[in-house]
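I'd like to ask you about the structure that follows.
Here the complex is missing one protein chain, while the rest keep their positions.
Each chain gets a letter, A and B, in the order it is written, and its residues are counted from 1.
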Amino acid sequence: MRRRLDRRVTGKLLGAVGAALAVQVLSSVWAGATSGTAASPQVQRGFELFSTNCATCHGPGGEGVPGNGPSLVAPPVGAAAIDFMLSTGRMPLAYPNAALVRGEPQFSRAEIDAIIAYLSSVRAGGPAIPTLATADGSLSLGQELFQGNCAACHGAAAEGGSVGGGEVAPSLNVATPTQIGEALLTGPGVMPKFGPEQFSEHEVNSLARYIVWLRDNGDRGGLGIGRVGPVAEGFVAWVVGLGLLLIVIRLTGTKT
Amino acid sequence: MRGKERPVAVCFTLSLLSGLGLAVCYIAGGQPQLEGALLAVSLGGLGAGLILWAKRLLPNEEITEQREPPSSPEPERAALRTEIERGGETLGRRRLLTRLLAGAAGALGLALVFPIRSLGPSPGDTLFRTQWRAGSLALNATGQPLHRDDLEIDGVVTVFPQEHIGSADSQTIVVRVNPAMLALPPGRENWAPEGYVAYSKVCTHAGCPVGLYLAATHELRCPCHQSTFDVLTGATPTYGPAPRPLPQLPIEFDADGLLRARSDYHEPVGPGFWDRP
Partner (left out) sequence: MIRRAVEGLDDRLAAASFARRALRKAFPDHWAFMLGEIAMYCFIILVLTGTFLTFFYVASTEKVIYHGPYAPLRGHEMSAAYASVLRISYEVRAGLVMRQIHHWAAVVFIAAISAHILRVFFTGAFRRPREINWLIGLTLLLAGLGAGFTGYSLPDDLLSGTGVRIAYSVLLSIPVVGTWAAFLVFGGEFPTSDFIGRLFVLHIMLIPAIIAGALTAHLLLVWHQKHTQFAGPGRTEDTVSGSPLWPVYAMKSVGLGLMVAAVVALLGGLVQINAVWLYGPFMPSTVSSPAQPDWYLGWLEGALRIAPNWELHLFGHTIAEPFLPGVVLPGIVFTILGAWPFIERRITGDDRPHNLLDKPRDAPMRSGVGGAGLTFMVLLTVMGSNDVLSTFFNVPIETIDRLARILIVVLPPVVGYATFRVCRSLGRIDDHPAAAPLRVEIHRTATGGFEGEPERRPISPAALAHQAHHGDGADEESHDEERQPVHDPAEHQD
């Protein structure tokens, strides 16, 4: 009895090893075929990660699956878009067509770079990851551009808000400058695209600088209570303001 | 100090210390949160002390007063009516004078209304026109013209006619879409070159700037009352209280590839008004 089990287990083990080897061989052959050269270890790693985590919706080569996920290669979405989605944890989605919401990134920096390398090897092109230098930006220009282009959706203090149809323009409180630059270039979700012909490097640096500045500044008056304005203020006026005063008059006046 | 006095004393003491603290804070340059908190304790200590004093240290007497009757006795009212009528009669007897008085007062009243007319200009046809003319160059908020390569597909920018940057009635929102997706009303075939389409940014509901652009669904949205307009079909309202589409600005690219208006809007921009047909 034990010997037969042993044979079955051994057989299964051998089968698994064989399959893994086959995948390795096939993938390097395939990767080599598509890139025209032997696949680098990074592209290889990217392919593995992509096949396991992304191919269900975006297709094995990123060509898209109708109803599940758009094509990432025709036209190529570019490194900026991939990095934005992965580094903000919006992708991978738990299920097709789920809401795009910021979350914990599922991949490390190296893994994201690998996936980008893989998709670029399938089809190169699209906006590259921008390099920002917020210190070079102007706070004043940033405010002007923000008020003119961003505040309507993201709120006057970048606190985010509903934009209708169940969509949300997110709060920008935790976005890195690079992610801000990537979002401008690629227009994730329902956001419009703001390309390099529209915003120069200096303007993008300024916007990012202002958005980052808003996080720790601008509440000179005290508690920001969400920075949503009169709605929160009215609530506080009734609950705290009139509430405290109701207690005062209950204690001051009589009850008959 | 007796037991009942202590709470009052504590309140007044807190108020005193807070007041001094406020003075120190102020002299040191001030700080909004400290100023507010110290002022609150200073005022509140005084107020609480007074209330506690009134409630606990003063005799709690309830006094009762008689109310006066709600109306005066009839003889008084009759006397008042007689008095008024008597005075009025002497006026009423002199018919001509009374009538002239009424006429003069009426004319004066009318004359006093005229300064109200000075408060503003006649509307005229102001609401029917904007600053856009045939050939007006479109400039963005920083004064740059818009070249055909400047916007990505799914891009959006606000433009104004040259020399009127920031103009409230001329503000125009330009989006770039895939030209194959456009389904504009008939007669507007050459109003949207290369997928660039321009609409008045003044919401047709209550005049707020229609500042949100949901690129993926090609919708312009107004943040004030959530009116939503479909860019592909001529900014027709698809949601919210806006009753009419956003007027479309006919645009074209000139020889240098810069965006210009072909003419002014073909209808008044913004919310409705009585004389709008």
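To be clear about the criterion, a residue touches a chain if its C-beta (ideal position, glycine included) is under 8 Å from a C-beta of that chain, and two chains touch if they have at least 3 such contacts.
Here the structure is a predicted model, which is why all the values come from computation and not from measurement.
**Q** In the complete assembly, which of B:Pro7, B:Gly44, B:Pro145 or B:Gly195 touches the absent chain?
**A** That would be B:Gly44, which touches the missing chain.
**Q** With respect to the chain omitted from the figure, which of B:Gly3, B:Pro75, B:Pro121 or B:Gly187 is a touching residue?
**A** Per the contact definition at the top, the residue touching the missing chain is B:Pro121.
**Q** From the list A:Pro75, A:Pro96, A:Gly125 or A:Gly218, which touches the chain that is not on show?
**A** Looking across A:Pro75, A:Pro96, A:Gly125 or A:Gly218, the contact with the absent chain belongs to A:Gly218.
**Q** Which parts of subunit A are in contact with the chain that was left out?
**A** Listed in rising order, the touching residues are 139-140, 142-144, 147-148, 151-153, 155-157, 160-162, 164-166, 168, 210, 213-214, 218-225, 227-238, 240-242, 244-245, 248-250, 252-256.
**Q** What subunit B residues would touch the chain not displayed?
**A** 26, 29-30, 32-37, 39-44, 46-51, 53-55, 58, 60-67, 69-71, 73, 116-117, 119-123, 126-127, 141, 158, 160, 166-169, 171, 201, 205-209, 211-212, 222-227, 237, 239-244, 270-277
FYI, only the chains that are shown with their structure count from here on.
**Q** Quick check on the complex: what are the subunit B residues that touch subunit A?
**A** Checking each residue of subunit B against subunit A gives 32-33, 36, 51, 55, 141, 147, 149-158, 175, 209, 211-217, 219, 221, 223, 226, 228, 239.
**Q** Which of the residues in subunit A end up touching subunit B in this complex?
**A** Touching subunit B from subunit A are residues 144, 148, 151-153, 163-165, 167, 187, 189-195, 197-198, 220-222, 248, 251-252.
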